[in-house]
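With one protein chain withheld, the remaining protein chains of the complex are depicted in position.
Let's turn to chain A:
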């Protein structure tokens, strides 16, 4: 049977072809060059894993466009950030601090529970969380399912030492920086092959 026939019958799916995703199902990342590589933006209801070594590479500036969309009735939940987010820097970036809900837990079990609750609730467009190396794959799968139930985006920051491990998250990004600026590599994405590192034009520090 010829390849053309198979495609006509719909038995073959081509990775590069637009999977028919509606524009409403996408959340723009706010950076046109990144959106283009993601195929229009983040697909809602998915887990995003952001890998990097150490804070200060632009991970917050990468999220600024998403954080700006938070409202008191649709807040962003920050679950156990490694440091204190600075309210003044948010105000300067036109982000409402009162729409950022900070959650502190006491153990890994509680942290995973809180992330799952926030993702599942469907009232948070974005849930930010920080997990170390030890998180098990079943735990991550639970979070991916919770994100699908709630329809929001779940962003998990992890050290880049877990880069070689597999993950049930829909997206995996590696954020790196040099004196020229920040670079994002797409290790895993929906509807496409991994993409190598490319520069993202983040707002300047000063």
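Just so it is clear, a contact is a pair of C-beta atoms (placed from the backbone, for glycine too) under 8 Å apart; a residue touches a chain by one contact, two chains touch by 3 or more; residues count from 1.
We adopt the following convention: contacts and distances are computed from a predicted model.
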Chain not present in the shown complex, as UniProt names it (candidates "Quaternary amine transport ATP-binding protein", "Molybdopterin synthase sulfur carrier subunit", "Protein ImuB" or "NADH-quinone oxidoreductase subunit J"): "Protein ImuB"
Absent-chain contact - pick from A:29, A:46, A:100 or A:144: A:100
Residues of chain A (touch criterion as defined above) contacting the omitted chain: 54-61, 72-75, 81-92, 96-106, 110, 113-114, 117-118, 121-124, 149-151, 176-182, 205-206
